[in-house]
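One protein chain omitted, others in place.
Showing chain A:
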Amino acid sequence: MSKSSKTEIDEMGFGPFDIGPDGTESELEQAVWANLDEIPDPHIPLSLVEMAMIYDVDVDRDGVAQVDVSFPCMGCPAYEFIHDDIRGCLRTMDGITDVEIDVVWDPVWTKDMLDDEAREKLRESGIAL
């Protein structure tokens, strides 16, 4: 089960890394986080949010959603696929007029960003960390 309720979003934590929701999100931004948490990683049985690939979300007054995303692998073959998934997922949301995606590398993604729940899911799937 992915993290989609407000409580679960509030509990999202990415350890010492300055990524993910920080509790100051508007209702619309919380909804964006929840929807992003429904997008599966194409390779691994976790969502993009659970994979800690979504670093930040910001929705401006005009309803433009700015999503900062990083990738575990720079040569990810699903790079465009994931871009399309994010745009497709958010464009249908009430209050969202456009989606802008920035690929960022600071901080560099690391498996240390995965929380305990994500690690347990991977273990259950037979994926070693």
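By definition in this document, a contact is a pair of C-beta atoms (placed from the backbone, for glycine too) under 8 Å apart; a residue touches a chain by one contact, two chains touch by 3 or more; residues count from 1.
Quick note on the criterion: contacts and distances are computed from a predicted model.
Name of the non-displayed chain as stated in its UniProt record, restricted to "Phenylacetate-CoA oxygenase subunit PaaI", "NADH:ubiquinone oxidoreductase subunit 1 (Chain H)", "SufBD protein" or "ABC transporter ATP-binding protein": "Phenylacetate-CoA oxygenase subunit PaaI". Residue A:108 is the one among A:64, A:108 or A:127 that touches the chain not shown. Contact residues of chain A toward the unshown chain are 73-77, 79, 103-109.
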